[in-house]
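Note that this complex is displayed minus one protein chain, with the remaining chains in position.
Chain naming follows the written order as A, B and C, and within any one chain the residues start at number 1.
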Amino acid sequence: MHNLSFKDAQRHVDEWIRQFEEGYWPPLSMLASIMEEVGELAREINDLEGYKKKKESEIKTTLRLELADIIFSVICVANYYKIDLEEAFNDIMKKYTQRDKDRWTLKRTF
Amino acid sequence: MHNLSFKDAQRHVDEWIRQFEEGYWPPLSMLASIMEEVGELAREINDLEGYKKKKESEIKTTLRLELADIIFSVICVANYYKIDLEEAFNDIMKKYTQRDKDRWTLKRTF
Amino acid sequence: MHNLSFKDAQRHVDEWIRQFEEGYWPPLSMLASIMEEVGELAREINDLEGYKKKKESEIKTTLRLELADIIFSVICVANYYKIDLEEAFNDIMKKYTQRDKDRWTLKRTF
Partner (left out) sequence: MHNLSFKDAQRHVDEWIRQFEEGYWPPLSMLASIMEEVGELAREINDLEGYKKKKESEIKTTLRLELADIIFSVICVANYYKIDLEEAFNDIMKKYTQRDKDRWTLKRTF
């Protein structure tokens, strides 16, 4: 048994898309899709946290799918441009660790 | 040697954020961050594909970090709401496989 | 008979919102609403221009309302922060006129 890796996810998406003659959409269309997904995420979060409260049960089930939709769309763009997300993610974690270590208050552990 | 999994990434982000007293930002602030990142992604893609062309070398290096930034922000929201992204991603792939199999043209393999 | 001005629009929105006890939403909620609207606009434009083509008649009628929705949401934020959009818009037109006059190709008029 093994956990889903970024590499697996990038490969799954690639295999799935390559089934279709259209292949990847042009980048500006993929971007528009990301905006759609983020717009839906905004609706969910506004419903959970904001002023247009809905029943929480209605929302949580879709929230997780919205987040996965964004991951999916980001993977599409990464695949299109041949970007290795594992590498990029590791770089980001390094960048944040450097940049932000003085920006917030570290917990005292003593 | 093992590849970075979604579970690893969610745990890394969680460990990193739990160092700080502030912890996770409120969801609407995390959402605003996602919008910032997607806005930056939009700039990169418009520069690569659109009318405001820049030199490609300038862009590719930042594009991969923008994508990883979005992944990072999505993981923050997922962690905050205790959402397992591996599970959610697998569900999305199933949903797409069902929903879209008749929407586009499957390549003929014969 | 007179045309709708920015000032009129800002006042209409303000009068409409002040009817309700809740008044303006907190800014991060208004921002999330803008993202919802922009996400819907992205869907419309992707449908018109991109790969997921729908019938144009279905779309044009909603596109104009999405655009007006964004204007409405922007006016809410402006009103909340007591920003005069007419003034700000005039400043932007000046900024663009200065900044961009050398960036694109002016039509030859001879």
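Miscellaneous remarks
Methods note: contacts are C-beta pairs under 8 Å (C-beta built on N, C-alpha and C of every residue); 3 or more make two chains touch, one makes a residue touch a chain.
Since this is a predicted model, take the numbers as computed values, not measurements.
Residue in contact with the omitted chain (choice from A:13, A:35 or A:48): A:35. Residue positions on chain B in contact with the hidden chain: 22, 25-26, 28-29, 32-33, 35-40, 42-43, 45-46, 49-51, in rising order.
Residues 2-9, 12-13, 16, 18-22, 26-28, 31, 34-35, 38, 41-42, 45-46, 48-50, 60, 63-65, 67-72, 74, 77-78, 81, 83-93, 95-97, 104-107 are the ones on chain C that touch the missing chain. Counting the whole complex, the residues of chain A in touch with the unshown chain are 26, 28-29, 31-32, 35.
Basically, only the chains that are shown with their structure count from here on.
The greatest centre-to-centre distance from chain B, using averaged C-alpha positions, is reached by C. For the pair chain B and chain C, the distance between mean C-alpha positions equals 27 Å.
For chain C, residues that reach two or more other chains under the stated contact definition are 26, 28-29, 32, 35.
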